[in-house]
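This is the structure, below, for whatever I ask next.
Just one protein chain is left out here, and the rest sit where they should.
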Amino acid sequence: MLLTETIVDSFIDTRRETEIRCKPLQTEDYVVQPIEDVSPPKWHLGHTTWFFEEFLLQKFSPNYVPYKADFSFVFNSYYESVGKRVIRANRGNLSRPSVSEIYEYRAYVTDKIIHLFSGQTTEEMNKLLEIGIHHEKQHQELLLTDIKFILGNNPLFPVYSKDYEENPIVNPTPEWVRISEGLYPIGHRGNDFCFDNELGSHKVFLTSFQISKVLVTNSEFIEFIEDGGYTSFNYWHAEGWDWVSKQKIDAPLYWYIIDGKWHHYTLKGFKEVAPNHPITHLSYYEAFAYAQWKGFRLPTEFEWEVAQNQFKWGQRWEWTESAYLPYPNYKKAEGALGEYNGKFMVNQKVLRGGSIATPKEHTRPTYRNFFHPTLRWQYTGLRLAK
Amino acid sequence: MLLTETIVDSFIDTRRETEIRCKPLQTEDYVVQPIEDVSPPKWHLGHTTWFFEEFLLQKFSPNYVPYKADFSFVFNSYYESVGKRVIRANRGNLSRPSVSEIYEYRAYVTDKIIHLFSGQTTEEMNKLLEIGIHHEKQHQELLLTDIKFILGNNPLFPVYSKDYEENPIVNPTPEWVRISEGLYPIGHRGNDFCFDNELGSHKVFLTSFQISKVLVTNSEFIEFIEDGGYTSFNYWHAEGWDWVSKQKIDAPLYWYIIDGKWHHYTLKGFKEVAPNHPITHLSYYEAFAYAQWKGFRLPTEFEWEVAQNQFKWGQRWEWTESAYLPYPNYKKAEGALGEYNGKFMVNQKVLRGGSIATPKEHTRPTYRNFFHPTLRWQYTGLRLAK
Amino acid sequence: MLLTETIVDSFIDTRRETEIRCKPLQTEDYVVQPIEDVSPPKWHLGHTTWFFEEFLLQKFSPNYVPYKADFSFVFNSYYESVGKRVIRANRGNLSRPSVSEIYEYRAYVTDKIIHLFSGQTTEEMNKLLEIGIHHEKQHQELLLTDIKFILGNNPLFPVYSKDYEENPIVNPTPEWVRISEGLYPIGHRGNDFCFDNELGSHKVFLTSFQISKVLVTNSEFIEFIEDGGYTSFNYWHAEGWDWVSKQKIDAPLYWYIIDGKWHHYTLKGFKEVAPNHPITHLSYYEAFAYAQWKGFRLPTEFEWEVAQNQFKWGQRWEWTESAYLPYPNYKKAEGALGEYNGKFMVNQKVLRGGSIATPKEHTRPTYRNFFHPTLRWQYTGLRLAK
Partner (left out) sequence: MLLTETIVDSFIDTRRETEIRCKPLQTEDYVVQPIEDVSPPKWHLGHTTWFFEEFLLQKFSPNYVPYKADFSFVFNSYYESVGKRVIRANRGNLSRPSVSEIYEYRAYVTDKIIHLFSGQTTEEMNKLLEIGIHHEKQHQELLLTDIKFILGNNPLFPVYSKDYEENPIVNPTPEWVRISEGLYPIGHRGNDFCFDNELGSHKVFLTSFQISKVLVTNSEFIEFIEDGGYTSFNYWHAEGWDWVSKQKIDAPLYWYIIDGKWHHYTLKGFKEVAPNHPITHLSYYEAFAYAQWKGFRLPTEFEWEVAQNQFKWGQRWEWTESAYLPYPNYKKAEGALGEYNGKFMVNQKVLRGGSIATPKEHTRPTYRNFFHPTLRWQYTGLRLAK
């Protein structure tokens, strides 16, 4: 557990970073929700604020007056235990509260939290504040990927900002890491912050395996496309094939052919695809099909965790073959916070790593990200194993 | 045909009135599209402007430089002949062009039109300008009803403006107008502007009938509700009953019971329902069911047109029993403008009258409005016949 | 009103004819429901029987014991007033009651009706029996078109029977009938049986018009196809165009190109399309688009009725431009029978004429058939007007 002072500093930094990420937005960009998975930026701003109001100010700040009573209804997301929520698909239909009002709401709550923590604090309060900070950091990542989706699906394809370099590294020479059979420890140890789904440190027995030191690149994936990868059902899961066929998928998200060359939308605008950069914006189904086509497979999350100190990671979330399931002795937290992770442990795949959208200090070797196998709007790529 | 000067004056007034209607909006309100039938206000602003650019400036203004090339793609609505349009359901996903950019676009096009018409004009140009003005007036009405829907479906129920009185009249004492059997003229005569669907003046033979001098009121409709009108299938069309059952309809749009009394959302905010004001925001199915329950029927559009000079109208669109069909000798206009009316002549019901949202000079005894029988977000009520 | 004896004879003939139509069926063919509009043949057999049980035996036959209590639940169709019905889309999921049991049910009810009418009858009873007969005759037509759909959508395309000649006539030389402006009587007169929607004999005023003596032929329609009729939106209603695009319609129902020639499925099996036979299995949208392309229009139902004694009809249902609406002074029958027609008077188009599936004596100049504008599994064609 950190000192209160350190946590409050982190709180202030986090609140500021969220707003920095939104700076290049025009007011209108804050409002829309082109698909259900993507939330309007203003909702992220409000929802992360509501979290502090609901779980800290309402509980520990005597005589706290909520900024506005009905915001709790508008900015609650999936916490069924707290109150009737606005249905997720409906977020993009709400023009009010306005963006400026939400910024006022943020300032109000930030201020009240700082004031609350300048007094006597308890371990429970510190812990809740820490969770709230990490909750907001998770939304910082979503903010950036949601903004990319909002602008990348507008026929005008506006440039967002020159500050976000989506392809920071050129791949080094491919090489395999070998790990021998044995019992290995898995899960979070130590006192640093982690989510409940990383706890329950335990051992797994792994058969010997090899895992690539590098991520699959754009040029490698273009080979797959050109070899008919998207039209050969035998590389695909049955449900993956249905998805490809019904949605008419034939390239990664944001990819278009212009004058015979592959281009993609980035936060800096339209660019030609760079051959030796890691591929991104793939669904699990595409990552799996690529590995099948190549004659390899995806690593499990356990293989990844065991081998991760032997390769570079953190530029792309990496799909693993593992389903998102509880670790042995998993315990979900009491109360509304218990809804945080455990309720999603079905029909999702684990991703490991991190991306250029991931806030600093917000990924680690044991961090378990998870998404449905069709989703592609995160920065998602793959690493091969055999 | 009016003088060019008069038309240009009318053009300027119309452009101004559109913007006046939007004045109380916050930027965010311009963007959202809660249901497919409702368009974002900024789309209305752009689309009405695009119409002048496409059908006048591009054709008659030599060397005209469009404000932005891709606006034609964004602001085209249903004119399939002009270019691939943004799918209607997708309008609320477009944060760009921004509101301020659209206002600049409006100013640019308004200016260019004024300049074009300060030179030599032709009858064709005058006619197209007149159509564009009336097109924009139609969108003025939609603007107000769409704004009401956007705000009225927000859980914060914001007040829009104190300027719009939705219930301008108290009903006079009920009375029936008697019309005797005979041949009557129907359709537009004279040289004033009208839409192509009003043309083809012709005669219809009407059996004798009676039509009410007054519209059905809120208190009368509440009797219907309290008598189980919404739960008795025998008052309803089969498709109306399916609609009521699946959509769980049990009151007019915007109606809620608060503390045991009926309230409704208006542009001035939440109000208690006034008993002797005309009922509004009904679907055709509800209007029909009410008439069945009362033992009467809806008038046909012909009965309405023949009798209309014997009662007051214009506060509410009135559902008629008539399907929206071409008059004898109906001719649709050549080219893209020909898509304007004729292509909708199936599965829709005619409404006659006008509403508080209808621009002045934009309704007349022969005006034929039309909507699908389930729609309720317009100011729609009913008058009985027998 | 006919003599009881004559009605009972007609009843017996009708019951027999229904079963004759089903004779070539295999047991399995009685069960399936490939689309919601098509009912399983065994449902038709049971439903027409249930009608007599429900509206005659239950009411007028003292101590009548229903064949089986729960059949009323299974075989009720849309008569909401009588009891909870099996949802229409679900009929093809019911393997029981078995076909043989339904034939027993038919025999049982037929017998009880004959017995009931061998005693004292009332005018009400006679009238209800007559309606039941006509109800069953309507289902005879549906039986044949539903059977065609069931077999015509099976990849094995089985021959149904050599007895049904779908193309009985070769078109005579085209010629126009001219009708001059004037007041004409419309609707059923006299004491013969008719449905309530034909009643309310009244006058309509018609502008002068011409109507073709012949139906549009296959070869004429092939010209429309080859001229790109299905891919030119300007011939279509907006909703027709959506339908064509979403359903990927590019030819009449049952049409396929084999070895470069148009073939179609008929009750006699696959046949090459005969050029000078009337086109059939068109939706209203296709009929309308054809007329637009040809530069003509569809007649209204009133024009058709006024002109019908000057041309041959009865081989094909003919789409008209008229919406299905009540005639002036339309009164729907009391009780459950009142649900028969009036509740469908919205969103449907009137067809006039008759087809090879129509039972003898079951069409007449005033008969108003009606279907939704997308439906094509009936024998539906068109006649031009101008």
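The first chain written gets the first letter, and so on, giving A, B and C; residue counts start at 1 in each chain.
Going forward, a residue touches a chain if its C-beta (ideal position, glycine included) is under 8 Å from a C-beta of that chain, and two chains touch if they have at least 3 such contacts.
Only a predicted model underlies this, so the values are computations on that prediction, with no experimental measurement involved.
J.: The chain left out here touches which displayed chains?
T.: Touch partners of the hidden chain, whole complex considered, are A, C.
J.: Per the definition of touch given earlier, which of A:Gly240, A:Gly354 or A:Gly381 contacts the omitted chain?
T.: Counting the whole complex, the residue in contact with the absent chain is A:Gly240.
J.: For a quick check of understanding: of C:Ser95, C:Ser118, C:Ser208 or C:Ser245, which residue touches the chain that isn't displayed?
T.: Spelled out, the listed residue whose C-beta touches the missing chain is C:Ser95.
J.: Which of C:Pro34, C:Gly200, C:Gly314 or C:Pro365 touches the chain that is not shown?
T.: Of these options, the touching residue for the absent chain is C:Pro34.
J.: Since one chain has been left out of the picture, which residues of chain C touch it in the full complex?
T.: 26-34, 42, 70, 73-74, 86, 90, 92-99, 150-151, 153-156, 158
J.: What does the interface between chain A and the hidden chain look like in terms of residue numbers?
T.: Touch set of chain A with respect to the missing chain: 78, 80-81, 183, 202-207, 209, 233-234, 236-241, 284-285, 288, 321-323, 325-326, 328-329, 338-339, 343-347, 349, 373.
Just so we're on the same page, only the chains that are shown with their structure count from here on.
J.: Going by the stated contact rule, which chains contact chain B and chain C alike?
T.: Under the touch definition, chain B and chain C have no mutual neighbours whatsoever.
J.: Could you classify the chain A-chain B contact as same or different, where same means more than half of all interface residue numbers appear on both copies?
T.: Chain A vs chain B: same; shared/all numbers exceeds half.
J.: State, to the nearest whole Å, the distance from the C-alpha centre of chain B to the C-alpha centre of chain C.
T.: 37
J.: When the C-alpha atoms of chain A and chain C are each averaged to a single point, how far apart are the two points in Å?
T.: The separation of the two C-alpha centroids amounts to 57 Å.
J.: In chain C, which residues are in touch with two or more of the other chains?
T.: Residues of chain C touching two or more partner chains: there are none.
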